[in-house]
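Beneath this line is the structure, given in structure tokens, with notes to follow.
Here's a slice of the assembly, chains where they normally sit.
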Amino acid sequence: MEQHEQQSPPSVDSIKGMRIDCLDKGFVRLVDYMGDDSAIVQAARVSYGAGTKRVHEDRGLIRYLMRHAHTTPFEMVELKFHVKLPIFVARQWIRHRTANVNEYSGRYSVMSDEFYVPEAEQIRPQSRSNRQGRGEEAFPAESAERIRTSLQDFQRRSYDQYEELLEQDLARELARINLPLSMYTEWYWKIDLHNLFHFLRLRLDDHAQHEIRVYGDAMAEIVRQVTPMAYEAFEDYRLNSMFLSGAEQKALRGMLNADALDSVEDESLREHGLSKREIREFRAKFKRLFHD
Amino acid sequence: MEQHEQQSPPSVDSIKGMRIDCLDKGFVRLVDYMGDDSAIVQAARVSYGAGTKRVHEDRGLIRYLMRHAHTTPFEMVELKFHVKLPIFVARQWIRHRTANVNEYSGRYSVMSDEFYVPEAEQIRPQSRSNRQGRGEEAFPAESAERIRTSLQDFQRRSYDQYEELLEQDLARELARINLPLSMYTEWYWKIDLHNLFHFLRLRLDDHAQHEIRVYGDAMAEIVRQVTPMAYEAFEDYRLNSMFLSGAEQKALRGMLNADALDSVEDESLREHGLSKREIREFRAKFKRLFHD
Amino acid sequence: MEQHEQQSPPSVDSIKGMRIDCLDKGFVRLVDYMGDDSAIVQAARVSYGAGTKRVHEDRGLIRYLMRHAHTTPFEMVELKFHVKLPIFVARQWIRHRTANVNEYSGRYSVMSDEFYVPEAEQIRPQSRSNRQGRGEEAFPAESAERIRTSLQDFQRRSYDQYEELLEQDLARELARINLPLSMYTEWYWKIDLHNLFHFLRLRLDDHAQHEIRVYGDAMAEIVRQVTPMAYEAFEDYRLNSMFLSGAEQKALRGMLNADALDSVEDESLREHGLSKREIREFRAKFKRLFHD
């Protein structure tokens, strides 16, 4: 990531068409996009007019918008992806309703013989601490391999049945009903940047299933190229943010020395990466913590 | 349908909880709803104020709203269904994004051993005239039965594999990936009446897959009970409507006698079910046809 | 419109930035867009795969999609407009919720001294036949002029009060509350093509207020340049379509000679502009009319 920002900005052509392989047979490809960091700034300046004059440069304005949840300027950027993904991933993905989708249809066309088989490394037992996920350690290599083989065998047999049914001239829309959720499908998926950030926040989370997180990572990498400033702000203020409930703030107060805040120098806050305006906001937050 | 209106209105209790079986193991159940025909009228009277005074009674107003695509009053009614349906049907259904969904999750819980097996009658060859559908006639009884048995065998084997993998303690989110699209899932699905009508228009269509049409029919039956006037208007002005393109209108003009319209008596139009206002609109449409 | 299709396709640059003046001081400007007719075709071919092979060329496929309400491929095109418009028009416009908006804010910035004054020609009495609109004829020139002057005087006075309140340092968010609905505002507005067509269908209608129709016309002209084939299909199958309810179809049946249809030659249907496939669909529609 670092290198992208140090390099001169990549030309449009090198981003459009950018493709990242995902899992064993899938991919994410950026088909087209509209707008970049400057489109966010342009929309914000319409809304906030003279109000944005104070924030002199684009990066500062974009960070301000993200920090204060002024989300509409981010909606002015649109991205269109071509994605190849297993059906069980597609089923989680489609829950995000604020996007446009054109999926390959098994009613119109014959499905291809491609299935997802997890790498041995990902073949893991049920997590003990987490109802919905897999544990930290993989199975022993041998067991993992046995499971992989068993999954593959079954996938082959399911495709054999599919082909047999098609040969008997059963309607495609029925022949496909026993195809498994591990089968690959494809779609075009179009979304605005604000909603994509929302998708990424949920799907880059530890609790998201590994297989969809892989796609989240790939799209994050692409967004980082299309709108580097917005992505950086998203990382700092959303992805890596910490969230404290009312009760947790009280607990924190108990752990903090009331005048710790006063003794912190602006200089040291600046070193942590806070801008002048953010230093003001940071001090205000903690003042409130001690006086609420 | 007529009888609903002649009967005394069904009590709320008899509608809430109403359940209709669908396919071999599925169902649609009305969990709750907010508003009925009178809620549509109430909202319309806020919007159109004095403008609605002319339309004296509710049925006339509702029909006027539907005819002229004043859709927002229909959005004021909300319905919540509990649905049990095969995954391949769920995948078509979820394309309708203007609804709220809570689906049973195979990451959190073990999936049940229930699969859709089409009736022999529905086991049909690929349609010749229609790329996406099945033909009109079923296979011979014997072939159909053989196909049913083959589908069922495979479903049993897929569940066997699922159980084996769970027994080996493979994480649920992975053990499920080879389960077939014919497996049943469940969800709560909530939608407003306007968007439900849109769903029904698409899913009651001849081109919709039989299996989702069955659910469309069930929900249509429930809506007919919740909002009988709105449903009647939906049938007359949407479901049974005919749509002529610019070129088709020219073709129709060639088939019509220019003064056929003048010679039609209001009385006879009334007999076809047109209200006074609709007779005016009908004459205007055809006048335009001949003078454009 | 004709000329656009006969000309070579306009270069991208000539469309991006295209601006059309609207009313006395407003405009619509195309800031950016993503995709054109070929993007619609591309998305459709993903969805319908082999199913689209039969439809050989792009225009035929786009018309097929529009005719059969396969709307998702049209969602793959996105347009972003900069619009300057009176507030009362903005209030009607914003009812379309499937778009992204960044509006100039009177809390952050001072509003400009610009108001809409209708042309004399548009100064008209309340319609007799139509609760929501104005009549066909304008007022006598003199009365119209008197009304225009009276509107302008009042607008000037409202801006005077606004400036006085700002001079007294009243907060901008309060000083603006007596500004009239005729004041101009500005926004960025981004929408996909399917939803824009829906907007246009409602806002190009006779019943829409003249002032918003002017903006609808301007956007229609721009869309016609961006996606000429899709716009043509929208015109033929949506804008100029005729809609007959169940009862109206019965009435039509009474006016038609049952064998009128049989005696129509394919040749003559072709002359009306129907394609081979549409001729089949046209005959099927009328066959159903006579046999339902």
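We just call them A, B and C in the order they show up, numbering each chain from 1.
Quick note on the criterion: a contact is a pair of C-beta atoms (placed from the backbone, for glycine too) under 8 Å apart; a residue touches a chain by one contact, two chains touch by 3 or more.
From a predicted model like this one, the values you see are computed outputs, not experimental measurements.
The complete homomeric complex described by this structure file contains 4 copies, of which 3 appear in the displayed model.
Basically, only the chains that are shown with their structure count from here on.
Taking the mean of C-alpha positions as each chain's centre, the chain lying farthest from the centre of chain B is A.
Separating the centre of chain A from that of chain C, both taken as means of CA atoms, is a distance of 35 Å. Centroid to centroid, with C-alpha atoms defining each point, chain B and chain C lie 28 Å apart.
For chain B, the set of residues touching two or more other chains reads 95, 131-132.
Chain C meets chain B in the complex at residues 48, 51, 54, 67-69, 72, 95, 131-132, 202, 207, 235-237, 240-251, 254-257, 260-261, 264, 268-269, 272-274, 278, 282, 285, 289.
Taken in their complex, chain A has these residues touching chain C: 31-35, 39, 42-44, 46-52, 72-73, 75-76, 78, 80, 82, 100-105, 108-110, 186-188, 190, 192. By the touch criterion stated above, chain B contacts chain A in their complex at residues 86-88, 91, 94-95, 97-98, 101, 105, 107-108, 116, 118, 122-127, 131-135, 139, 143, 147, 150-151, 154-155, 157-158, 161, 164-165, 168-174, 176-182, 209.
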